[in-house]
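Only one protein chain is missing; all other protein chains are in place.
First chain written, first letter: the chains are A and B, and each begins at residue 1.
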Amino acid sequence: MAMLHTVNKSPFERVSLDSCISMAQKGSSVLLIEDGVYAALKGTTVSDKVSKAMDGITFYVLGPDLAARGMTEDRIISGIKVVDYAGFVDLTTKHENFQAWL
Amino acid sequence: MKFGILINEGPFTHQAADSAYQFAKAAIAGGHEIFRVFFYHDGVNNASDYSVPPQDDRNVTDNWVKLAEANKIDMVVCIAAAQRRGLLDANEAQRQGKRGDNIAPVFRISGLGQLVEAGIECDRLLTFGD
Partner (left out) sequence: MAEPWEEQSEGTVKKFMFVNRKAPYGTIYALESLEVVLITAAFDQDVSLVFTDDGVFQIKKGQSTAGIGMKNFSPTYRALEGYDIEKLYVDKESLDARGLTAADLIVDVEILSRQQLADLMNEQDVVMSF
């Protein structure tokens, strides 16, 4: 049984991402949306934390939120998958339950 | 799959309502059912019939009205949260002695039990908030 977590807060402003990572079990997934997409960028002060968490947790980022913020896929940590809203819907159906880290 | 959606923020200040709307549209396009959208906290402001954004901006309330009408989605506004924030339907406005009502069509006012029921009835209940 695996959970889908969403994080919609910038990791530079709030602890939502930290809390999510520490309470997400191995095998679960994290989808970064809204201002949470900044956690997907490489070369930042949080990139290492995210890369480490990817050992056990699968990370996704919402493409439309990235594009809106002027970020292209080449700026994303390798291994993070970009999905659209249809992909978001699919992720919720493929996981048993859902928690939003606001 | 049957989805319930909980929206905890009003339109414009936070992206939550927009994200929920985009999700709902994609879920319907994917052949899923939106059993209910429940508006809580400042989310009740999504139901304001008096919202008049500039013409080059999206009208969040109108978007909900159109989506709900086209897909027969049950749109429920929490009564306690709505009354705190000055959102009243015609019955409540009359009961409270207020000059007018301001809940857009398709939204209905009800209790928090409707949120719990969505949690029980739906395969997934998703929260969009801040």
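Everything that follows uses one rule, which is that a contact is a pair of C-beta atoms (placed from the backbone, for glycine too) under 8 Å apart; a residue touches a chain by one contact, two chains touch by 3 or more.
Computed from a predicted model, the values in this text were never measured in an experiment.
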Interface with the unshown chain - residue positions in subunit A: 1, 3, 15, 19, 22-25, 28, 97-102
Residue ranges of subunit B at the interface with the undisplayed chain: 6, 8, 40-41, 80-81, 110-117, 119-121, 125, 127, 129
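Following the convention adopted for this analysis, only the chains that are shown with their structure count from here on.
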Footprint of subunit B on subunit A - complex, ascending: 8, 33-35, 64, 84-86, 88-90, 92-93, 97-98, 100, 102
Footprint of subunit A on subunit B - complex, ascending: 1, 3, 8, 15-16, 19, 22-23, 25-27, 29-30, 32, 123-130
